[in-house]
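Contents: one structure, followed by commentary.
Left out: one protein chain. Kept in place: all the others.
Letters are used for the chains, namely A, B and C, taken in the order the chains are written, and counting of residues starts over at 1 for each.
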Amino acid sequence: MTRGAADILVSLLATALAAGLVWSAVHLPAAPGLAGLVERNLEASGVESAVTAVLLNFRAYDTLLEIGVLLLAVIGALSLHPGEELSPAATEALSSGPEPSPMLMWFVPYMVPVAFVIAGYLWWAGSTIPGGAFQGGTVLGAALVLLLLSGRKFSIRPEAVATRLWLSGGLLFFLAAGAVPMVTGDAVLQWSEEWSGITIVLIEAGLTLSIGGCLAALVVGVPAHPPERALRGRRP
Amino acid sequence: MTGHSLIYAIAGALMVGIGLRALFLQAHLLTKIIAANVTASGTFLVLVGVAPFNGGAHPDPVPQAMVLTGIVISVSITAYALALLRRLYDVTGATDLPEERRK
Amino acid sequence: MSTPAFAAALVPALVWIPLSLGALSFVLGRAASPWLVLPGLLATAGVVPALLPLAAPGGIAAYHLGGWMPPLGIAWRLDGLSAIMLAITAIVSAGVGIFASSMMNRMDRQSEWFWPLLLLLIAGLNALFLTRDLFNAYVTLEIVSLAAVALVTITGTSAPIVAGMRYLLAALAGSLSYLLAVALLYARYGTLDFDLLATVMQDDPIGMLALALATAGLFIKSALFPLHVWLPPAHGSAPAPVSAMLSALVVKAGFYLLLRLWFEVFAALDSLAAARVLIGLCGAGAVVWGSMLALCQQRLKPLLAYSTVAQLGYLLLLFPLAEVVSAWQGTLILVCAHGTAKAAMFLAAGIILRAYGHDRIIAIGGAARGVPLTTFALGLAGVSLIGLPPSGGFAAKWLLLVAAFESGRWWWSFVPLGGGLLAAGYVFIILARAFEAPSADTGDFAQVPRVAELAALALALVSFMLGFAGNAVAIGLDSAIAEMTRS
Partner (left out) sequence: MTENLGLAFDATLAMLLVWASAQATSRDLFRAVVMFIVLGLLASLAWLRLGAPDLAMTEAAVGAGLTGVLLLDTLGRLRWKRQKRGGPQ
């Protein structure tokens, strides 16, 4: 098939799909949905935010596996780190790329502590209002990236056991907490009603830290050289 | 407020079409990765936009939870894909797949 | 839970053990692989036999994660189909694990990443084979795809990196297509549970669009013809144990989910008959196209990869013949027979690659003398691939033939018959070369661990012996099949 024919075919298929989706969206009959069911069980979930209740109680198993995907991406990205034999563009630290701008350098000392506070707040607030482990984790990750970008004395050393424990700790704790209910003959992830609130807050704490670490590790990659060396003499 | 969700579902559907077309037709791998992300964003908008709501004040939290999960999965895969792209460029010097190379 | 508490308590182990060991082996790095990973992997595999009673007739076990019933929560179920997929995952991953631990130098850079990725892949597969939830299945598919791609690219050399990139983009397109189907079905019915969906499913255009999207997505993920183009380079260039996992198990994951959708969730729809025939034709195309290209290959691993494209085609014959029980028996036995045979052959290819430094088919002369156990494994697995009696492949293809005649659509029988001839062609090419005298360009011979050879042989034996066990397996499966063909 020539390129022109392939272009036309793919464009037609994409258009047909979009049209089909629009048609479906317009013609969908109203279905009941699960909002009512979630609301009725919210009290038993141990948290007040419906989204958090779905993520960490009703469908906590989805979240557990999703953290597995995040960890997988980290492991996959680390596995691409070349040995000594190749130039390390695949994974070298972001901070060894273009020079950080003075604006950024001025900004970071103010920004990072604020971001840490926001991350902590989001984690804590997640049980009652919008917010939670993902939002907290992503803000934490963004703060760590900023910190790395600015070339402060901070780097992620993926070969260290401590770093790896940090990155996978959220998943491991979630797995362990999820297995505890089996002791009393309950299903995995079946939080007992009186403990569910505190269990969820603790799991979210672990997830916030690990998600932040994993996202930062994914963004900055593996430093090919210690960042200090890459950055020395760059600071204005 | 959610009464207008249909508008966003339609926008999402169009984004899916645009993204998928570029995913298959654009040769540069960076564009392909962006296209996959555009498709994902469109899919998420469809997911929440068409989700059932029972007229109450509260939108259905289940699609929102699904999209939250989907966003984290999508950023994970994107990050890995970009690492793979850098490695591919490192090893082969190319930023596209051999069968799609434009001379 | 209506099942023996002890066995039910073991179900989560299928996901929990590999997931936590995957994370732990990442934390501990190279130091962990010998004493932590392989025992854990074998323990996960060992759980499966204990669970089989749950899948027996009348014992279909439902497990509600978090104690929440669908539609609010996510359910697992262990039925015959799940049990078969879990069993074949256990057998192949045990063989691959033993092979890899004997072949891999513990100080290799690769070994540091191989074990966590392998364990997470197994966790994803087990999770997929248990779940009854559309969206949860999406998450497990992502685990499986991402782990599979990362395993392909683990050597970091150019061919697997390019193949991995293509695989990743294809998998992404596939999952988004599937996710759109999930969005439509949730919007239409307000539930994600397979069983609840099956009871309310209507024959309307929205359902059709959802099924089409999910099917297209899973066709890509499973490399089903004509959406198979990413598979041969990926399976052909990955390290041998990775190719074994991919060809034996990963491509079956999408196929498994297709069965759940077509024969459970959408089972009540009568308007799908023509589509089923179309899928059957895709299968026929796969058998012809994959086999022809396999015949043209110069190297062993790409040949085996194209053979996988072909063998996946037989599985699609189930769609037009699904009302006949023997079609189900044949397909399920073929999933097991092909999985074990292809895993054995990829491991054998890895051994030949190690022993001679290459896998060019023209220059593997002397393999029969140098690595006799491996050549024997290739032969046994090849017999099963062709479908000669008394192998598992024979039992499977025989049942497919019976199904074609029983259904009155005898023309489908040409597919297994013709495919068998073509498979005989490419298996013969390999074996004839292996029994030749060593030629000048065979290369120097390097010693290969005996354990690795035994792992390949054991998998080949399983595939071969399935022919004897075939009847027993088929009878044991009756409940599962009855469950799937109920409507």
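Convention: a residue touches a chain if its C-beta (ideal position, glycine included) is under 8 Å from a C-beta of that chain, and two chains touch if they have at least 3 such contacts.
Given the structure is predicted, the values throughout are model-derived calculations rather than measurements.
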Could you list, sorted by label, every displayed chain in contact with the chain left out?
A, B
Extract the touching residues of subunit A with respect to the undisplayed chain.
51, 89, 94, 97-98, 122, 130-132, 134-135, 138-139, 141-142, 145, 215, 218-219
Please output the residues of subunit B touching the missing chain, sorted low to high.
1-2, 4-5, 7-8, 10-11, 14-15, 18-19, 21-22, 26, 28, 30-31, 33-35, 37-38, 41-42, 44-45, 48-49, 59, 64, 67-68, 71-72, 75, 78-79, 82, 85-86, 89, 93, 95
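Please note the rule applied: only the chains that are shown with their structure count from here on.
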Draw the chains as points, connect those that touch, then say whether the picture is a line, ring, star, complete or other.
complete
If I average the CA coordinates per chain, which chain comes out farthest from subunit B?
C
Dist(centroid_CA(subunit B), centroid_CA(subunit C)) in Å evaluates to 28
Distance in whole angstrom between the CA centres of subunit A and subunit C is 30
For subunit A, jot down the residues that touch at least 2 other chains.
17, 21, 24, 28, 31-34, 38, 59, 62, 66, 69, 72-73, 76, 80, 82, 86
Two or more other chains touching the same residue: where does that happen in subunit C?
135, 139, 142, 146, 149-150, 153, 156, 180, 184, 187, 190
Using the touch rule from the top, collect the residues of subunit C that touch subunit B in their complex.
135, 139, 142, 146, 149-150, 153, 156-158, 161-162, 164-166, 168-169, 172-173, 176, 179-180, 182-184, 186-187, 190
Tell me, which parts of subunit B touch subunit A in their complex?
6, 9-10, 12-14, 16-18, 20-21, 24-25, 46, 49-54, 56, 58-62, 64-66, 68-69, 71-73, 75-77, 79-80, 83-84, 86-87, 89-91
Over in the complex, which subunit C residues touch subunit A? Could you list them?
1, 5, 9, 12, 16, 19-20, 22-24, 26-29, 63-68, 71-74, 109-110, 112-113, 116-117, 120, 123-124, 127, 135-136, 139-140, 142-143, 146-147, 149-150, 153-154, 156, 180, 184, 187-191, 205-206, 209, 213
